[in-house]
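One protein chain is absent from this view; the other protein chains keep their places.
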Amino acid sequence: MGRYIVQRVLAAFPVLLIVTLISFCIMQLVPGDPAVVMAGPQATAKEVEQVRVQLGLDKPFLTQLGTWLYGLLQGDLGRSILLGRGVSQAIGERLPITLTLALLSFLLTVAIGIPAGIIAALKQNTWIDQAVMTVALIGVSLPNFWLGLMLIIFFSVVLDLLPAGGYVTLSQGFWPWFKSLLLPTLSLGLLQMGLLARITRSTMLEVLRQDYIRTARAKGLPTFKVVAKHAFKNALIPIVTIIGIIFSLLLTGSVVIETVYSLPGLGRLLATSIFSRDYPVIQGGLLLTAAMFVGINLLVDVLYAFLDPRVRYD
Amino acid sequence: MTAGRNLVEVENLVKHFPIRKGFFSSRVTGYVQAVDDISFTVARGETLGLVGESGCGKSTTGRLLIRLLDPTSGRIMLNGADLAHIPPEELRTRRRDVQIIFQDPFSSLNPRKTVEGIIAEPLIVHRIGTKAERQARVAELLKLVGLAPDHARRYPHEFSGGQRQRIGIARALALNPKFIVCDEPVSALDVSIQAQIINLMRDLQKDLGLTYLFISHNLAVVRHIADRVAVMYLGKIVEMTDKHSLYESPKHPYTQALLSAIPIANPDRRRQRVVLTGDVPSPMAPPKGCRFNTRCPLAEQRCREIEPPLVDVGGGHKVACHLVTR
Partner (left out) sequence: MRHRLFVTGLTLLMLMVLMGILADLIATHNPVQVRARFRFRPPSLDNFFGTDNFGRDIYTRVVYGARLSISIGFAVVLLTAIAGTVIGLLSGYIRRLDNFLMRVMDALMAFPTIILALALAAALGPSTINIVVALSTVYTPRVARVVRASVLVVREADYVQAARAVGASNLRIMLEHILPNSMAPLMIQLSFIFAYAVIAEAVLSFLGVGPPPPTPSWGSIIAEGKDYIREAAWITLFPGIAIAMTVLGLNLLGDGLRDVLDPRMNVDSR
């Protein structure tokens, strides 16, 4: 088991390396002179030169790469052009918000998505199944930012029950905090729920078809026990795989949702920095999100080993 | 280009599969000794049966003979040319002389191609004939294997297992090969169909002057089609002789066991620990001395130390056993 974990960790390294390289090379893709782009259209030649030196763009490629990597190892991701502070600092301030949102959405997704999928599978081809799957399908087809806007229209403009945006910290009270996060969580989570429900259903159907389930039923076990004890654990494996994907979707979604609801999170930081060409932030943000994803997948792999003993003896 | 009696001569054929571990580099930690120094000949027009349990190396031997696998060492003489050591250009030409029939009729035909496409492919690859000529040849081959020429337009999934095997045979015959490796061609078929296919293969052999290497684990089937039989165990040939001698007076303990189908269980003999589950020792670590000694009821001290050579004990009957050749 330990060996398996070490194997997985080692396998993640080359991926991380390439991820790092890609994050860095985004800057190199910019056509023309990045210093000009970043200094802005009104900048004088002197200001552009300042920006260039500040970013170290006057040095050869490998030196730039080396400097960046060296800084990485020390936890320094560079300085943001626009915000006037360190990238790590900027990210650090916003990360908790994004993570809170992601966690809440994740809980919502799992709490509704998995049971929905199980029920749909158990009642296959009945109206319950059709209904659940239709809702799930629609959920997967809606663009989440549009859903966010629709929710704002309905709950904020029409009903005036919830705020249309802005983040309220927990210190200002639980309810205000919760209300500011409710719609964003729904927008993010609603679509993931559809995906999870669909996958859970198809996995459960596969598992329920198996002979050992028939045996369990023939033994006279009540359906609930059959599902809980036998079916679910085996169905869990593909579901756990999806969790990695869902996490990635949550990070992606946060970019849009935070923009829609004006939440000062990592996603919005990335969006605005990309829009305003704040490359140090872009690089750092890309690297961080990708690294988180790799980390989550690693966790998923380890979880796998716990759930499926076959995997350990690979 | 010797026109000798033997069409195929295999000398000291060896195939070791390296076992690789590690995720970046591939360190070799051991070898699966699938085929370990075997030699045999097949005369023109004859059928050599190659029998043994799963994992004894018979399928590997078949694939080595048609160069789907590369031998680790040894010579494969076909019509005087060593298939193991010729340049790729010449190999490609020589491929026309030796073909293969596969075991599984369901995976040996490309589901997306028509029967015509499947049978004509060898002709297309070697640029033989025009489209019309190929079509004619396909029709001819279909008739030869007992199918109707208008089956050419259909797809494999429209046929039964036996029919698909016939298509496979037709494909093998497309290039007019002299030698055909038959890798368990009837093992996946119903018993009644097996008889049909075996008879077809015998007729084809007579009419076209073919030479077969017939690989199977089913001794009853082999009896019907083989002229000579070689018995393999754990990568080695333990007995090789003509059909009658083998079935009437088998000399190697393993052959005797196979024929009587009595599992060898002798608790009085100390067993060597077996690493893998299953009866046959792992081909990665074959026993020292005679490979069969761990299961042989007659094993002596000598059997555990010295490997017995394959020796002719009279009339072309070859056996690899100390007790027989003493």
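Each chain gets a letter, A and B, in the order it is written, and its residues are counted from 1.
Note that contacts are C-beta pairs under 8 Å (C-beta built on N, C-alpha and C of every residue); 3 or more make two chains touch, one makes a residue touch a chain.
These figures come from a predicted structure and were not determined experimentally.
Visitor: Of the residues listed, A:L142, A:L205, A:L221 or A:I237, which one is in contact with the missing chain?
Guide: Reading the full complex, the residue touching the unseen chain is A:L142.
Visitor: Out of A:A120, A:L183, A:I242 or A:V260, which is the one that touches the chain we can't see?
Guide: Checking the options A:A120, A:L183, A:I242 or A:V260, the one contacting the hidden chain is A:V260.
Visitor: Please identify which residue in B:V35, B:V51 or B:I66 touches the non-displayed chain.
Guide: B:I66
Visitor: Which of these touches the unseen chain: B:I100, B:V138 or B:L246?
Guide: Touching the chain that is not displayed is residue B:I100.
Visitor: Based on the whole complex, identify which of A:V51, A:L162 or A:A290 touches the chain you can't see.
Guide: Selected residue, touching the omitted chain: A:A290.
Visitor: Mind pulling the chain A residues that touch the left-out chain?
Guide: Residues touching the hidden chain, for chain A, are 14-16, 18-19, 22, 26-27, 29-31, 137-138, 140-143, 145-147, 149-150, 152-153, 157, 164, 248-249, 251-253, 255-256, 259-260, 270-271, 274-275, 277, 282, 285-286, 289-291, 293-294, 297.
Visitor: Just the residue numbers, please: which parts of chain B touch the chain that's not shown?
Guide: So the residues of chain B touching the missing chain come out as 63, 66-68, 91-92, 95-96, 99-100, 102-104, 106-113, 118, 121-122, 125-126, 156-157, 168, 171, 175.
Here is the rule we use: only the chains that are shown with their structure count from here on.
Visitor: Roughly how far is chain A from chain B, going centre to centre by Cα mean, in whole Å?
Guide: 55
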